[in-house]
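For reference, the structure is listed below as structure tokens.
Apart from one protein chain that is not included, each protein chain of the complex appears where it belongs.
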Amino acid sequence: MDNSALVLTLSSILLASTPLIIAVCGEILTERSGIVNLSLDGTMLMAAMTGFVIAFESNNVWIGFLAAALVGSFFAFIVAFGSIRLRQSQFAIGFVLTLLGDDLSAFLGQNYTRIPGPVVKHYAIPILKDIPIIGPIFFDQDPLVYFAFILVGVTSFWLFRTQPGLRLRSAGERPEAGFARGVNINLQRYLYTVIGGALVGIAGASYSLNIKIGWAEGSTRGFGWIALAIVIFGGWSPVRGMLGALLFGATKALATYLQRTYPEVSVVAFNAIPWVLMILVLLLVGSDFTERMILIAPKSIQRPLQRILRIAPPAALGSSFIED
Amino acid sequence: MRIELRDIRKYFGPVKANDGISLVFEAGQIYGLLGENGAGKSTLMKILSGYQPPDSGEITFDDQPQHFASPANALQKGIGMLYQDPLDIPAFSVKDNYLLGRDRQVILDYGVASKELLDMTAKFGFEIDLGTSIENLSLGERQQLELARLLVGGAQVLILDEPTTGISAEQKEVLFDSIRKLAYEEGKTLILVSHKLDEVQELCGQAMILHRGKLVGKTNVPCPNEKLVEMMFGQVPERSKRPDFQPGEPVLDLIDLRVPTYRLTIENINLQVREGEIFGLAGLEGSGQRLLLQACAGLLRTDHGKMMFAGEEVTGWSYHHLQAAGIGYIAAGRLEEGLLAGLTLTEHVELAQPRHSFFINWRGVAKQTETKIEQYQIVGSPDSTADELSGGNQQRLLYALLRDDLKILLLEHPTRGLDVRSTDWIWEQLYHRREDGTAILFISADLDEIIERSDRIVVFSGGVMSRILDAKDTNVDELGHLIGGQA
Partner (left out) sequence: MRSGQWVRWIWPAVPIVAALLVTSILLFLFGAAPFEAFQAMYEGAFGDQSKTLSVIAFWIPLLLSSTGLLITFRAGLWNIGIEGQIVMGSIAASWVALSLEAPSAVLITLEILAAMVGGALWAALAAVLKTRGGVHEIFGGLALNSIAIIFTNYLISGPWQPPEGGTFRGTAPFQAGALLPLYANSRFSPLSLVLAVIAFVLVVIALRGTFWGLKLKAIGKNLRSAFLLGVSSEREMILAMMVCGALAGLGGGVRVLSWFDSLRQSISGGIGFLALLVVMLANYNMFLVPLIAFFFSAVLNGSITLQLRTQLHSSLGGILTELMVLFVLLFGDAVKLGISREKDEDGQ
């Protein structure tokens, strides 16, 4: 593949991975607080539809994004409320919302299918875009791409380098300890589930307003489930989640390329990669394998290795916390 | 600062955990809070440290009433509690754990954290790897970190809950030095909650003893141990005369057994139990007797030594295998580890059948259940669910579910929380079983019960098993000493 085709491919992989990256960051925040938002797939569909419809009606993409974020946080709020206040299974509620989001988006969006609408304007960053190779890939993109990468940095920094991030993580790791330190556990869970939901909403809209413009029934179907998988095999870390999303985009692009070059080989198998990776990570989490592997590594890199390879889920994920 | 607790009461349903306790703590002193399990020490300290509110009564600092909204709030006002299992976050790094909840500053300042931690560790002689995660630290190190955090957080009063369980001897020395320094050089108030009489004698200036939710005594320390023991365990009547029972052949033989767990490891366990013998395991919770019982049941792994059952080696046998061979086990948590909430008595009876057909004959089982209800005097019907029964009846149900022909019966706290009538009745049943040749090992926190009911006794203290005692020849004093860790 020659240089310009390579640049084009990489650039489009980046663009295509954007919704996933944003959704993954959002769900990481939610799960770090201890709640699993299983409604991701339905939420993204609703958000994609809402974002497009509102943008279309108001002729302004940013209002569309706002609407999508509201939809996302609303769905997420239902999951949090049902789980914390009503003590119902967060899996059950999330699951129903997934299906509901799919059908509701198809119904409410039925008059807006396959019509063109406003698009997020491309914005190439001056000077930076002229750097050979890297320039066109990273700095000649849509603003959503920049947003996604900044989001990864912000989320990562928030989680691991700030006091609010510590409080958030304590809610997902050991609520009793967080409570003893003055953290309002349920507040953390509501807050970050809603914020995470808003990000998922933005992710959905970024698909219908930036990548595949417009709405069609089921346009983002499957992305939410894949985001859930990426959160897991990215070890609940925004940076690794971003890498996972990029990996997923890359394998898809690779599959398409291979298919064109070698039509007789079926590369449908590539689609299975995120799922196989998710199972592998979960298996590793369940056993001591990674710990033992790290112990074999030279002493000097054990510490950083442990930090990078940490894949365990938040210890209190999915459980409820009842104050005395 | 002078701390006063006035008439503190806390009830959990019918249980009076704290029944009108009034205490005074002065600055610059080290206090010992003693009492057997269930005496109310933990509840009282949780109230003082802000983890839960009292039902009535008040706490004052220099005669100013105080209310704590949370443990963090209490720490702001100067009271910090170090739990036996420190409330830290295993997945966090040492510095992150230290900084959680420290202040409102948004960006974490690892420099400040390092400095403060290094200062503290130098001051008290702690040696902790500050660059690792909490889960890689030993219990003693985690304790030291919590202590440092509480002190930097402004604690003037420090409550230490069983701090020496599970830490090394060196760490204990370091801890004791720190405690003395804090009290005598810095004028802080230290409250040591412990059952180890030796340590209380060594460290404290005054001891307060709780018994069944009430304050029963205050004394200056050091003092003769007998005085402490008597206040802790109360006056115990002489053991009632009972016809001697002749036990039969050895049925359980433990040879050099070692049971390792994260918190505690018991080793050099040598024990022989004969048919029909009743063996009492005494000791305060967490001392190792439960580990022994669970190892005998096949619920815990042993990594050294042998276990012989009726002449056959059964080391490493699984719980179900041992169950089929005739070993019965009843855990202390009736609904958590024994009965199934939501299932009826009939369903329980059917589940517990040693032999069952593929299709359930509900009518037959219901009749069987009625028989058992009568036999065991359970207040309930075949259709009642297990959670609808009272505690005493739940215990009766657990007995009713045991197989008839057990060779060994392992019981954790068989009469905990039960009234006198139920207790007597249960022991009647157990005497019947021993006449049939069943050997019984039981754990109890009630020394009365241990002395009255056992043939032979061992005491666990800090993971170490005492020599074997004859129930006829021992008394509460001796047992109390052994529990306190003196041979």
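Every chain is named by a letter (A and B) in the order it is written, and numbering of its residues begins at 1.
Note that in this section contacts are C-beta pairs under 8 Å (C-beta built on N, C-alpha and C of every residue); 3 or more make two chains touch, one makes a residue touch a chain.
Bear in mind that the values here come from a model prediction, so they are computed numbers and not experimental data.
> Check each of B:15, B:223, B:351 or B:379 against the chain that is not shown and name the one that touches it.
Residue touching the chain left out of view: B:351.
> Looking at B:104, B:320 or B:467, which residue reaches the missing chain?
Per the contact definition at the top, the residue touching the missing chain is B:320.
> If the hidden chain were put back, which of B:83, B:329 or B:425 would touch it?
Once the missing chain is taken into account, the touching residue is B:329.
> Of B:339, B:373 or B:389, which residue touches the hidden chain?
Hidden-chain contact among the options goes to B:339.
> Just name the one of A:213, A:253 or A:285 that touches the chain not displayed here.
Touching the chain that is not displayed is residue A:285.
> With the missing chain put back, which residues of chain A would touch it? List them for me.
Residues in contact with the chain left out: 38, 78, 82, 86-88, 91-93, 95-97, 99-100, 102-104, 106-108, 110, 217, 222, 225, 228-229, 232, 266, 268-269, 271-272, 275-276, 278-279, 282-283, 285-287.
> Where does chain B touch the missing chain, residue by residue?
319-320, 323, 329, 331, 335-343, 347-348, 350-352, 356-360, 362, 401
Keep in mind that, in the parts below, only the chains that are shown with their structure count from here on.
> Whole-Å distance, chain A centre to chain B centre, using C-alpha means?
45
> Touching residues of chain B toward chain A in the complex: what are they?
It comes out as residues 51-52, 70-73, 87-92, 96, 99-108, 131-133.
> Applying the document's contact rule, which stretches of chain A touch chain B when the two form their complex?
Going through chain A, the ones touching chain B are 161-164, 166-167, 169-170, 173-174, 176-183, 303, 306, 310, 312, 314-315, 324.
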